[in-house]
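Have a look at the structure that comes next, please.
As you look at this complex, bear in mind that one protein chain is not there, while each of the others sits in place.
And then chain A:
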Amino acid sequence: MAKAAEAARQTKKEKEPALKGTLASVFLLGFFIIFSWVSVYFLFLHRL
């Protein structure tokens, strides 16, 4: 029983696509958001 489940997990793992590019893309997206936000935040502080 446990073995079967383990085997199923194994095959599922194999089918899982490698999404390295997706990971890199979402990180780039995140950095862009943070960079833009911080830029306007500094503009705000500068004008206080």
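Operating definition for what follows: a residue touches a chain if its C-beta (ideal position, glycine included) is under 8 Å from a C-beta of that chain, and two chains touch if they have at least 3 such contacts; residues count from 1.
Everything below uses one rule, namely that contacts and distances are computed from a predicted model.
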## Note on the structure
Complex minus one chain; that chain's UniProt name from "B(O/a)3-type cytochrome-c oxidase subunit 1", "succinate dehydrogenase", "Phosphate transport system permease protein" or "DNA-binding protein" is "B(O/a)3-type cytochrome-c oxidase subunit 1"
#### Entry: Residues from chain A at the interface with the omitted partner, ascending
17-22, 24-26, 29, 32-33, 36-37, 40-41, 43-44, 47
